[in-house]
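Encoded as structure tokens, the structure appears first; notes follow it.
A single protein chain has been omitted from the complex, and every remaining protein chain is retained in its original position.
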Amino acid sequence: MNKEQQLIDVWMKEQGWSYWKPHEILARLMEETGEFARLVNHEYGPKKKKEGESVQDFEDEIGDILYTLACFANSHGISLDAALERSIQKVAGRDKGRF
Amino acid sequence: MNKEQQLIDVWMKEQGWSYWKPHEILARLMEETGEFARLVNHEYGPKKKKEGESVQDFEDEIGDILYTLACFANSHGISLDAALERSIQKVAGRDKGRF
Amino acid sequence: MNKEQQLIDVWMKEQGWSYWKPHEILARLMEETGEFARLVNHEYGPKKKKEGESVQDFEDEIGDILYTLACFANSHGISLDAALERSIQKVAGRDKGRF
Partner (left out) sequence: MNKEQQLIDVWMKEQGWSYWKPHEILARLMEETGEFARLVNHEYGPKKKKEGESVQDFEDEIGDILYTLACFANSHGISLDAALERSIQKVAGRDKGRF
């Protein structure tokens, strides 16, 4: 996702914008995960309302969460790819001692 | 992140595991974002406890959130990269009509 | 809040409804806290959009979170009042050894 993170960074600079403060990005993350949660209940829970299109809807919600994380990561010099790789190593190492 | 998503998928199959149900992955996402929130308060809020190392800690927490999202995405045939790209398009389109 | 918890319980029974499953109530809690988070960013963050009325808006969002918690509590035989009292004791005990 390095390419996408750079796109966001270039674009923010072109707009003359700076990233939100950590607590503000966190609140946005909470809002976006809340929308994802609502969709999970719509698709798999007691509030079933949707037919079809659900994969597209989930892609949208996951994308918004990733965008929010990318803003936090960019303002802290963190690579999403590297972060995910480390978590995979951690999980795999915990269970099998390899990877 | 396609490469990382495939790594997870191969590894799950080798273990003979299947992905958790949507609501279970969602609960895990909530747990992981909660740990991220605690770290934000430790670093930037009233419970300051940390010195140094913070970027590494944030990378860990962001990685765990991404791992959780990757499991959901894998079980729904969604690409994290594509999801992020669409959100960037959406944000950029909303503000500038380009990208 | 015992009175309010009982109101909910009586009303659910009159409707012939049963409480959602734990993971479903949890997803709803996540959705409601997400709406609360959005309001915090609207009032105190970078997305300021509101004038006046904010206390009423916060009361609404907090009420929805409490309602969700009350459903979980009712389906587990938990009193919200007793739960809050125990947390107060815990916090107070941790800091002063009294209460």
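Note that the chains take the letters A, B and C in the order they are written out, and that residue 1 is the start of every chain.
The working rule: a residue touches a chain if its C-beta (ideal position, glycine included) is under 8 Å from a C-beta of that chain, and two chains touch if they have at least 3 such contacts.
Keep in mind the model is a prediction, meaning the values are calculated, not measured.
Where subunit B meets the omitted chain, the residues involved are 20-21, 23-24, 27-28, 30-35, 37-38, 40-41, 45-46.
The omitted chain makes contact with subunit A at the following residues, 23-24, 26-27, 30. Residues of subunit C that touch the chain left out of the display are 1, 4, 7-8, 11, 15, 21-23, 26, 29-30, 33, 36-37, 40, 43-45, 55, 58-60, 62-67, 69-70, 72-73, 76-78, 80-88, 90-92, 95-96, 99.
Keep this in mind: only the chains that are shown with their structure count from here on.
Counting the residue numbers that touch the partner chain, subunit A and subunit B have more than half of them in common. Chain centres here are Cα means. That of subunit A falls 26 Å from that of subunit C. The set of subunit A residues touching two or more other chains comprises 21, 23, 30, 33, 37, 40, 45.
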